[in-house]
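Shown here: the complex without one of its protein chains, the others still in place.
And now, chain A:
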Amino acid sequence: MKQRLISSWHDFIRLSKDPLLLGVILLLLISLVLFIIYPLYKVVVVSFQVDGSFSFKNFTDVMTYSNGYYLKALFNSLWMGVATAILGTFIAYIFAYSLTRANIRGRKFFNLIATIPIISPPFIGALAVIMLFGRNGFVSSTLLGMQDANVYGPKGLLFAQVLTFFPVAYITLRGVLESISPTLEDAAMDLGGNRFTIFRKVTLPLSIPGIASSMLVLFVESLADFGNPLVLAGAQFPILSVQAYLEITGMGNFAKGAALAFILLVPSVSAYLLQKYWVSKKQYVTVTGKPTQSSNDVVSPRARWMLFAVCCLIAAFIILVYASIIWGAFAESWGNSNKLTLQNFIYVWRVGFESVLDTLAIAGLSTPLAGTVGMVIAFLVVRKRFWAASSWSSPPCSASPFQVLWWVSGTSWRSTSIHSTLPARCSFFCLTSFSGICR
């Protein structure tokens, strides 16, 4: 302990010899505290307050509300998170394995398809699910002639969430699989293992930390997901993130909403901490000076075709989703007349044009700012030694568990009388995006 204090003091002395660095660090510290920590702190405080004094009443109210409705919401959120984690990781692993190990055709295409959902807006998955698989959906009604397709509830939500989040798992798993040296599999083959045994005893065990990591990340993302459950979950399948929002906006009860968001935070933060401090420490990396190209086929041709077929099927689903959005944009009235028309775009031009401009402006302004700030923080954390350096990257970088709280804190921001004009919204988006860059 004494040693740590002494070395921190030495660091500080070193810092003060470099005033520019010190100034930058102080500014960053102040920004972080003001824009991230303070609003979150306010939200947490509000959830523990009733009429200004400390109380657990919000939490007891929430637990006993209406025969455990919110407990049901917590349960639904949790198992939806687990289901998304498992299914999303599974699909992502198939994709990642096919593209890195199985050498299937069209790798660039599949890579693109797997990452497209990352850039799409949050409601797209939900809307597409309704348009394709709903009662009057293109696939369910027109193609399959189903009478009673109902996408509202867990099934539709699971589909939308897996679609939205599996690219995140894909990117993680792809990195993990690429870092496993193929020579290990070569050695296994040399030792007489058949291809399936190699997969079972070499590739899969080596990728387990990556799989665990991606499952935890998907779990957290699913818990924080708001757009998809808002549209698809419905009141009969309550989801905690939506309920927190409804409690604040629909019922005007900020304290209760904050309490709900806080409850949501507990599993999120636990999963995040688990991922950061336990699983990610167990990476399996091959350290070698030699080039690691495998000359053997570790996947049999038959298995390769099967994997290719599965990837095609998944890619087809994804393309179907985006095609339906594009078609819907041009269709005169989806579900009734499928004549193509530009009238929807004309409507958007007239009514929503300002929103489009505002969105572009915010994105355009916050990206360079966020990039710069993110780079500065990354540089400081990696290259410079100073007090609490490593813990800096954690809270901002763990955007996901705090997303709901951030939304709630956006409301609390206004209550701290910082006007939400365009520049303010910009800086808020800056901070949410730089954490992504930091990561």
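Following the convention adopted for this analysis, contacts are C-beta pairs under 8 Å (C-beta built on N, C-alpha and C of every residue); 3 or more make two chains touch, one makes a residue touch a chain; residues count from 1.
Please note the rule applied: contacts and distances are computed from a predicted model.
According to UniProt, the chain absent from the figure is "ABC transporter substrate-binding protein", selected among "ABC transporter substrate-binding protein", "Spore germination protein", "Transport permease protein" or "Glycolate oxidase".
Among A:Ala85, A:Ile130 or A:Ala258, only A:Ile130 touches the chain that is left out of the view. Contact with the chain that does not appear here is found for just one residue of A:Tyr41, A:Phe56 or A:Tyr69, A:Tyr69.
Touching the chain that is not shown, out of A:Ile171, A:Leu230 or A:Ile362: A:Leu230 (per the contact rule at the top).
Residues of chain A in contact with the chain left out of this view: 20, 23-24, 27-28, 31, 34-35, 65-67, 69, 130-131, 134-137, 147-148, 150, 152-153, 230-231, 234-236, 242-243, 246-254, 333-337, 350-352, 369, 372-373, 376, 411, 414-415, 417-421, 423-424, 426-427, 430.
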